[in-house]
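Shown below is the structure under consideration.
With one protein chain withheld, the remaining protein chains of the complex are depicted in position.
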Amino acid sequence: MALLDIKDLKVHFYGRSGLLSRKKKPFKAVDGISFCIEEGQTYGLVGESGSGKTTTGRAIIGLNPLTSGNITFNGRDLTMERRRGKITFDRNIGMIFQDPYSSLNPKKRVLDIVAEPLRNFERLSPKKELAKVQQLLAQVGISADSIYKYPHEFSGGQRQRIGIARAIALKPKLIIADEPVSALDLSVQAQVLNFMKDIQKELNLSYLFISHDLGIIKHMCDQIGIMYRGRYVEQGSSDELFSNPQHIYTKRLLSAIPVKEPAEREKRAREREAIAEEFQTSYHRYFDQEGLAYPLQHIAGTHYAAAQGTGGR
Amino acid sequence: MQNELLTIQHLTTSFKIEDHYYAAVDEVSLSVKPNEVVAIVGESGSGKSALAFSIMGLHARAKSEGSIAFEGYNLNSLGPNELNKLRGKHIGMIFQDPLSALNPLMTVGDQIQEALILHQPNMSKKERKRKVIELLNSVGILQPDVIASSYPHELSGGMRQRIVISIAIANEPKLLIADEPTTALDATIQLQILDLIRKLKDDIGAGIILITHDIGVVAEMADRVAVMYGGQIVEIADIHTLLSDPRHPYTRSLLRSIPSADTPKTKLYSIQGVVPSLKHLPRQGCRFRFRIPWIGESSHEENPQMHELSPGHFVRCTCYQNFWFPGEEDIQNGAS
């Protein structure tokens, strides 16, 4: 059984309804997506801004209430908890945030930042807590004598490691990583990605890896889902998607990856033109009246893509 | 040889931190030809943005030495009034975050018009309005009259960047400085904006300085590339040479740490240590030596110079001759 099983997840936002104003049409940030993550695997969620990838992550951890759908995690049905809109964190799910500068409280010491989840879920004696924090910091490669320092004394990469130490403090089974490296420099990015892979092996972690960068997604992920305006356009293994993209949107994303060699510029430009043309001419094969994706259809193996055939939902 | 459009010589820009000046741009020399895209690549703290701001004279409290020759002027020694006659007219600038680069209280049309008012004061109001529509058309905006009267917050990120670009090109500049123009944008939008910059360059024949941390953007756009580390240019070459035969340890390390859709899922290469802060940057010897401690001190120059390897390909310091990646020692020894 999968560690995390998401079925037909929907998160709709309702515009502010004032005392005398009429109810507005809901904004469908996530509109019926399903996927599952196996233990020890990395699942990549790709999409551009507004695709609903971040909202999906936040809904799983309990930061955005579900509108409908089911979440089963670790054999437990979280659906009812998540629907109530009450934030009920699960100690087996950790989260790494995008911006290592704003996600750490600047007025707290590293000790307090990393110990926070421990204090919420485990009542350790101060001595044991200190030892545990030191061990966690050693695990992420931050020297133990920095526990009394404040976040501003660290570089971006180090801060992201502190954020990871906090995320793994309770030995979670799943970590939701929302653009964990996009605020970091190239060389630091490599450090953090390597490190995430190391602790994955060490702790048998699963990741939900949310990113817009296809290079990083391909490097990190086993299974990938591609989102567009709240729906899936395509889903499959890394190989299936990168070598045999089916949906025009996937193709467009892939063609937007910059060239590696300047010599390829012309060739790639022609490819892009061809895809842009296909996007125009066969738009309705891929998108419905509202410009949204159709339901997924099975292609082969774990590969699914949204295309016309079964009609709207 | 074509005439240079911009020639920077020994430019040093220093900021004051606790009563001492620290050079963020250190002895940089660089030139740009008309219709040429020169990319400046580096990580945060490399001095690439500080360099762009120095050329534009946008630093408020900095000490700047050296010369920036442009159109017969030395930009570095011009007074504010003379500089204002060039900025926006002959030099345009595109910024990283198009939302914060636009005044939230002015319509985008008015913001484009301001560039025209400042440099073409004789233009009639009607002409100006027509020119704004024309500019919006040229940056690929479909309903120019509607968009001109909207405010920045009403537009998408890609649209806003098109507005910022139309401000920069309003007076057909000869030099365009683009500071991370697509970093804040989605991949498909990034592509559109890069296409647009390329097309405009061909239309008005401007030279472009493209500041970026993204090697992919460089590979898409640049004719020549300068790699910066610690305020200095460490390697400069034409794009083909730089990507196929990088020499400086920093350039090679950077290129190796990119996760890409084509590379296997092996461990990424990561550079040891961190980029030192402005205050703690080593000022003596090779600035990159602390990031490659396995390379012996004797490989570095005491006072690293630029060495020309082939026409137009320069590398700083001699350490490139003896550089190898950890774990590849044997290959290196076998080869030499």
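By written order: A and B. Residues from 1 in each chain.
The rule is simple: contacts are C-beta pairs under 8 Å (C-beta built on N, C-alpha and C of every residue); 3 or more make two chains touch, one makes a residue touch a chain.
Quick note on the criterion: contacts and distances are computed from a predicted model.
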item: Undepicted complex member, UniProt protein name, chosen from "Peptide ABC transporter permease", "Dihydroorotate dehydrogenase B (NAD(+)), electron transfer subunit", "Response regulator receiver domain-containing protein" or "Anion-transporting ATPase"; value: "Peptide ABC transporter permease"
item: Omitted-chain contact residue, chosen from B:Leu5, B:Val25 or B:Met56; value: B:Met56
item: Contact residue for the chain not shown (choose from B:Glu4, B:Asp97, B:Asp195 or B:Asp238); value: B:Asp97
item: Residues belonging to subunit B that touch the chain removed from view; value: 53, 56-58, 80-81, 83-89, 91-93, 95-97, 100-107, 111, 114-115, 118-119, 151, 153, 164, 167-168
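The rule is simple: only the chains that are shown with their structure count from here on.
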item: Residue ranges of subunit B touching subunit A (in the complex, touch as defined); value: 43-44, 157, 186-191, 213-217, 219-220, 222, 239-240, 243-244, 253-254, 257-263, 265, 267-271, 274-275
item: Interfacial residue positions of subunit A with respect to subunit B in the complex; value: 48-49, 155-158, 185-191, 193-194, 197, 212-216, 218-220, 242, 252-263, 265, 272
